[in-house]
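Only a single protein chain was left out; the remaining protein chains are all shown in position.
Then we have subunit A:
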């Protein structure tokens, strides 16, 4: 809240400048050194060749040429898009369904809500390892319970949907929370008016609640698309990108390119592409939806 009264006093103005920058200094140091500088470094590194041990040398656009031509990264982009296309719509629908069941004022709703959120707050890596056992072909819990021997994670046709299912299982509670908040924010008068006009439960849901949930829907879709685009922990725990690169998502590809293949230049190119893709998604969302929405629920 800047007041124009203060602006007129040069002495106070100078003191404000000093105070402002002094307060800002520690956090600005962090932002510059650990966020802005690394972005410049990764762009710079994408034009270099480095194997982690030897010297770093300039190679021009060779890394870009090799990444864009050999198909490995193209496959990763495709796998990631497929993964996002599996995860986001399904978890949004389940979350919306769960939220509409949980906002009916039934006793115990708060407990169910708590249970559904549990996977979201836990370490994705640890949960990935638990699912790795559950889905293991020979002594895994799921196959033991269904009495079959299904290669959930090593069948190329099943691996990506299985990883997606684990991620959906992790995220549903998060999506549910936001839809609950959105549904509870709908003014009672609007629902009452619709009821008086004779709207049944189905019409109420599709014609009143869904349109009013658009801001929530938008927020949920954007945040979950962005986070699904960066999935790593579960992939690392479950499939390590296999079988036959069918779960080789972009974040995993960057990791393996850098720390298994020791080609930091190529990894940097992939990181730059990922950065551009996600910034474009975010900016598109900003254009479409100017104001940031936050929800209070208590």
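Basically, contacts are C-beta pairs under 8 Å (C-beta built on N, C-alpha and C of every residue); 3 or more make two chains touch, one makes a residue touch a chain; residues count from 1.
Convention: contacts and distances are computed from a predicted model.
S.K.: Among "Carbohydrate ABC transporter permease", "3-phenylpropionate/cinnamic acid dioxygenase subunit alpha", "Dihydroxyacetone kinase, C-terminal domain" or "Predicted Zn-dependent peptidase", go ahead and choose the protein name stored in UniProt for the chain not displayed.
M.R.: The missing chain's protein name, per its UniProt entry, is "Carbohydrate ABC transporter permease".
S.K.: Quick one: say which of A:61, A:122 or A:261 touches the chain that got left out.
M.R.: A:122
S.K.: Provide the residue numbers of subunit A that touch the chain removed from this figure.
M.R.: Those residues of subunit A that touch the unshown chain are 1-3, 6-7, 13, 16-17, 19-21, 23-24, 26-31, 33-42, 45, 50, 52, 98, 101-102, 104, 106, 108, 112-127, 129-134, 136, 139, 141, 144-145, 169, 172-174, 177-178, 181, 219, 223, 226-227, 229-230, 232-233, 236-237, 250-251, 254-255, 258-259, 264, 267-268, 271-272, 274-275, 278-279, 282-283, 294-298.
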